[in-house]
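Of the protein chains in this complex, all but one are displayed in their positions.
Every chain is named by a letter (A and B) in the order it is written, and numbering of its residues begins at 1.
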Amino acid sequence: MLKLLEGPQTLGRGRIFWSCFLAVLAGALIYPLFADSYDVGNFAYFLIWIFMALGLCLMWGYGGMLSFGQTFFFGIAGYGYGVLAINMGGGTATIAALVLSVVVAMIAAGILGYFMIWGGISGIFFGIVTLSATLVLAFFLGQTAGPEWHIGPARLNGFNGMKGMDPLTVGSFDIEGSALYYLMIALIVIVYIALRMLVNSSIGNVIVATRENPQRAEMLGYDVRKYQLLTFVIGSGLAGLSGALYTSWGQFITPSSIGLPAAAMPIVWVAFSGRNDLTATLVGSFLLLFGFQTITVYSQQAALVLMGVLLLATVMLAPQGFVLGIGKLVVDWWSRRRRRDEGTALADTGRLQSDET
Amino acid sequence: MALVEVKGVSKRFGGLTAVSEVDLTVNAGEVHCLIGPNGAGKSTLFKLIVGLYPPTTGSIFFDSTDITAERPYARVQRGMSIKMQAPSVFKELPVRQNIQVALQERLSGAECAAEEERLLALLNLAEDSGKLAGALSHGQQQWLEIGMALALQPQLLLLDEPTAGMSPEETYKTGELIKSFNAQGMTVLVVEHDMAFVRQVAQRVTVLHLGKIFARGSLEAILEDEKVAEIYLGKTHAH
Partner (left out) sequence: MSAELFSVFYQFADVFAFLILSAAGLAIVFGMMGVINMAHGEFIMCGAYVTVGLVNLGVPLPIAQILAALTAGIIGMIVELLIVRRFYKRPLDSLLATWGLSLIVTQSMLLIVGSAVRGIGTPEGSFAIGGYTFSTYRLVLFGAAVAVLVGLYIIFMKTRFGVIARATMQNAAMAKALGARTGRIYSISFGIGTALAGLCGALYAPTMTLIPTMGATFVVESFVTVVIGGANVLLGTAPAAVFLAMIRMALNASYGQIIGQIGMLFAVILIIRVLPEGLSSVLVRRGR
């Protein structure tokens, strides 16, 4: 199993990479000891969105399916968590609400994905159909201000959004502040490792093969539609996880986290970071969220303009992504230096890539 | 015994009938060559057999089962595999991974790795196994695709112009390879323009012309048929 942590589908291997990984993880774990709780809460907030980015990275970078519907599933699970948490009462039931809302998002992804994938939709159309669904959901929720729009005691509340759900709670212990932060870190590590293992497994092999040449993959006996649907459901489910966590973190959700420009954000993060690699996406998305949040304090519009500029610049200057590009440069430089030092080309440890010799 | 039976199959593209009322039987264990001038409909017939196109009329049987409505992957799972005319590999993946994707359903672990090495060596690709498949030469990509088709250990192997762009020695080697697989029981249906190659491997030959079966039989009989020479062999008689 552990062998799957490394493989041709993920950059970053060997002792140096994993040492860095552990060092960052250790830093993240001791961070709350030094920071005040407000900052820790904010940090937890950035981390919420990482799942959505990793999900898109899986679908787009590995599966070749550019979904513009991440906020659609974010919204379904976000509202789903609200409805379930309010209806089932607070307390430990919120954990069930979290799990169920993600399941609901995955079911929605299964249905939408079935129609698109079995209908042979791919490429650009995959993007605009998912985006259409997203915008329609946002418009719909925006029009639910009236009191007749409710599910049990949970009012949808139109543009003002749904509020009043409990945060994640175990018994009488609210998972907030540092506890929430540690939960996020744990979930991110689990999801990151699990995705690495998935893409390096034989299923991952088929997923990337399908991206490269669906016809050839089918001619090797794979029902590529099933693999695409699986990828779509997992990727969208991760967006759902972000949504449910978001609602429980702030105890509210509005349609503006679904529609434009929110729907563009995951695309910017993943494109800028480098869609072909999970680690690049993880690092890049975090950096962008951090920067975005810093600027938003002054002007949200300015932050969004910057996102637009970054997207445009990425496509024009580094279509593979900036973080990935810089990562590769650093590694090239590093291995060249090592090669010179040792006079040998066989410096595999710590190499990000092995296929260029 | 018939492994593949094509019965009354036609394929129209708009106004053009690329394959017209074709009946073709490929017996289990033979090497069967499909020849015919450019545009005769050979590749289209191959794609009909593997299910990349649905036929306009007619039906296709594999191992006595009607597979006309089956999707390509299901047909492959029944035991056929194809090397297409235009190289079709996973260009952005390393050569080794291309082979892995083809092998992994059948084998795993150490067995898979051993078979991988064997195939890479067989295809002369061992040295380039780390390269991206898209970086290989046209000929090497053909080898790789043949390798992927072989990795499935199919009952029926369909090869659409396997030797295009190969040197005479390579062509000869490919022919011997096909014969060795055939000796182990694999049925092979191959489209070729190179008559020396056809002579080397074919046990039976079918000539396709303008979408219709024009002649069939042993290569000798076909070569003596003047009508065939007129439409096709006239220009390649030099072999």
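Everything below uses one rule, namely that contacts are C-beta pairs under 8 Å (C-beta built on N, C-alpha and C of every residue); 3 or more make two chains touch, one makes a residue touch a chain.
Predicted model only: the values in this text are computed from it and were never measured.
Remark: the omitted chain is touched by one listed residue; of A:Ala23, A:Ala194 or A:Val305 this is A:Val305. In the complete complex, the residue from A:Pro261, A:Gly291 or A:Gly325 that touches the missing chain is A:Pro261. From the options A:Leu58, A:Ile76 or A:Met116, the residue with contact to the unseen chain in the full assembly is A:Met116.
The omitted chain makes contact with just one of the residues A:Leu25, A:Ala96 or A:Ile128: A:Ile128. Even with one chain removed from view, chain A keeps its contact list with that chain: residues 66, 112, 115-116, 118-121, 123-125, 127-129, 131-133, 135-136, 139-140, 143, 259-261, 264, 267-268, 271, 299, 301-302, 304-305, 307-316, 319.
Just so it is clear, only the chains that are shown with their structure count from here on.
On chain B, the positions that touch chain A within their shared complex are 50, 52, 71-74, 76-77, 81-82, 84, 88-94, 97, 100-102, 104-105, 108, 130-132, 148, 152. For chain A in complex with chain B, the residues that touch the partner chain are 8, 202, 205-206, 208-209, 212-213, 215-224, 354-355, 357.
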